[in-house]
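Left out: one protein chain. Kept in place: all the others.
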Amino acid sequence: MKAVYRQIGFKAGFLAPAVGIFVVFFIYPILQTLHVSLYRWGGLSPDMDWVGLDNFRNLLFHDPIFWKAVSNNLFFLIVFPIITLVLSLFFASVFARRFRGSTLLSSVYFFPALISWVAISILWSFIYHPSIGILNSLLAGIGLEGLARTWLADPAVVLGAVAAPLIWRNVGFYMVMFVAAIRNIPPEYHESALIDGASRWTIFRHITLPLIWEVVSVAVVFMVVNAFLAFDLVWIMTQGGPSRHSEILTTYFYRKAFIEFQMGYATAMAVLLFIGVLTVSLLLRRFMQRETVEY
Amino acid sequence: MKRAKNAVVRLFLAMAVVCLLSAGAAAETIELEVAVFDGAFGTDFFEYVAREYEEMHPNVEVTIQGSPEIGIVLRPRFLQGNPPDVTWLVREGITNAELLRADLIHPITEAMHSPAYFQEDKKWKETIMPGTLRTLTDGSDEIWGVSLDLLTWNMWYNPQMFEEYGWEPPQTFADLMALGDEIRQEGIVPIALQGQIADYNIYWVMQFIQRQAGMDALNSVLNLEEGAWLQDGVLEAVRKFRMLKDEGFFQSGAMGMDHMEAQTQFVMGDAAMVANGSWMPAEMGGIAPDDFEMVPFQYPKFEDGVGDPNALNVMDAEKWIVPRDADHPEQAVDFLKFLTSKPMAQEFVQQKDAMTTVVGANVDLSEELQIMADMVEEADRTFTHVPIQGWYPEWFGTWADNTTSLLLGELDPEDYVEVMERASERTREDPNVELFEVDF
Partner (left out) sequence: MKPRSVGDAVRLLFVGFYTLIVLGPLVWLVVTSFKTSAEIYGSPWTLPARMQWDNYVRAWFEANIGQYLFNSIFVTAVSISLIVIIAAMAAYVLVRYPFRGSRIILVAFVSGLMVPVQIALVPLHDLLRTLGLLDSYWGLIPVYIAFSLPFTVFLLSGYFSTLPRDLEQAAIIDGCSHAQVFWRVMLPVSKPAVMTALIFNFLGIWNEFILALIILASDELKTLPLGLADLQVVMRYQVDWGALFAGLVIAIVPIFIGYIFLQEQVTEGATMGALKG
């Protein structure tokens, strides 16, 4: 009897801080968000006007910028994970076999992942800068002057330009993760395949990849969520410009909430954003889980 | 023993009384918190005013808090009902218009009718340029804020460069186009444009509309009137602006530069002209080479337009206000009265090489400043964009975006006016938007 009581006390005591903080600072605000999204609210005065589902209706049917933001997010969603995945898997496969300098190089590749987004955004803004930046003068230097652009203000390339630092920062990070996963594979698998005369690519495609699939799928989900958010990067580099060409849901949300003071409308967008992230993540996990191979 | 104990008790009581008295005296000290935008004018001038005020009022302590993002920084405090005593909110985060809408500003009307500092024979209201008090309004006669700086929007040219090449500042639009050709032939950029801060380019459009179609047309546009954008002159004005881009007046990469960077092109001698305002010397002082000269000039006259060529876009960076929930509103209002007193305003003019709204304080101006002060004199009519931005933030944002699209070549002038007409309609018909009227 006494043991059971002690257990309850212990369990409650151990759970309380986490549950307490979580409920107060996480669950409660989120529920409030659902509440606020049904109102029109300027955020400053306590007056809130009930509008029911109007905010959602306006967002989905009357707001071209919302859909522009969605399509921009989709661009990131597709481009960023694919390129990052390809690059990080490629480098992981190269680095998994230790060679001289591989540890040093992987540290170098990894390093950008530690730098604050704000710093990276500022740095890359300067790289892209029309007069001060190195990218355009670099292109001119190697004779590709025709490719020079006003990277962050040209609607045709701005999305790609913003995606570049996103990729730059993350390739090393995921590469290290994959290297560890690859090294975890018992060497016999590779060795016997090599003995059988399989090519590097075949080995990778049919042995390595399936065996690290679990890790890869987790990584992809992270990448996808990252691609949805990316607020700091876009906000500091372009604020969603020029003319909303690089607007994504999180920057549009911020603009609506804190620059145009439409809190209700903005929170409705946040709700939709959440639904989007959730749906995509769940679909991805479902899709990727089928491929897992146990060993 | 008893005598000693008595002595101790009396000593104790004495100390207690002294403490209480000094606490009482200390309670008399009023701490004023003044929060300002830290931009072209910095915070040093305001520190100076704070010290001067403290000397006049020994029981007041003034602290200046400055930030380039002051609106953003102060937002939580306003929300918490704990704002500073005096604020000067420039750019985003939280705006005077929003505060006024939420009834969070302490009116200064009463103080406006009291004697001004250092000019007892005049009321405070009479010492400020009248037009400038109008722009922060809820439609009533209450006065909600006062401005210190007076800014004009005009163009600047590089006199040394112009002399070297034998150019003259353009008087008419035709002059401007011809001049542009000549400048381009020398491999120089005619006008340095900034593209990053989208709303700054709206002011070009406003200028051009006024010059081409007249002040009434501009008023109708700003009042969101039906058909305002479809008036003849308006389309022509937009066409002329777009012509500047199409004829290569702006530097490549303009859309990726902010105003500081574009202006740097100008002071570094890579561009011949720039459109900016009277705060340019203050803003570029640090980066411009020591021997660099710049001379202001009025936007060119549109010979085929009906507008007033002398009309000027005149504004203040933003109004100084006293928040309703300030700890010491009366003292705060008094501080504002002091800040905008003639001697302080004159100091501002000298220290910051900028103009002021305070009547009679624009003296001993530098050459450039004098030219702009003369422009203000010569202008029969003036207009400003400031209240519009606060009243219709969404519409203003749309206008900014469309102007960027125009400059990017994505939107043609014909489509531009159509889109803006529709945007005006949307805002006009929105039941949640309160409509105001301007009559410049």
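Just a few scattered comments:
Each chain carries a letter (A and B) given by its place in the written order, and its residues are counted from 1.
Following the convention adopted for this analysis, a contact is a pair of C-beta atoms (placed from the backbone, for glycine too) under 8 Å apart; a residue touches a chain by one contact, two chains touch by 3 or more.
Given the structure is predicted, the values throughout are model-derived calculations rather than measurements.
Contact with the chain not shown here comes from a single listed residue; of A:55, A:106, A:208 or A:239, that residue is A:106. Residues touching the missing chain, restricted to chain B, are 38-40, 65, 67-69, 72-77, 79-80, 258, 260, 264, 268, 283-284, 286-287 (touch as defined at the top).
By the touch rule set out above, chain A reaches the unshown chain at residues 6-7, 10-11, 13-15, 17-19, 21-22, 24-30, 32-33, 35-36, 43, 87, 90-91, 94, 99-101, 105-119, 122-124, 126-127, 131-134, 137, 141, 168, 171-173, 176-181, 184, 200, 214-215, 218-219, 225, 228-229, 231-232, 236, 250, 253-254, 257, 263, 266-267, 270-271, 273-274, 277-278, 281.
Please note the rule applied: only the chains that are shown with their structure count from here on.
Annotation: 39 Å between the Cα-based centres of chain A and chain B. Listing the residues of chain B that touch chain A in their complex gives 72, 75, 78-79, 92-94, 98-99, 101-104, 195-196, 198, 251-257, 261, 265, 393-394, 397, 401-402, 404-405, 408, 410, 432.
Chain A makes touch with chain B in their complex at residues 40, 42-45, 49, 128-132, 150-155, 241-244, 255, 258-262.
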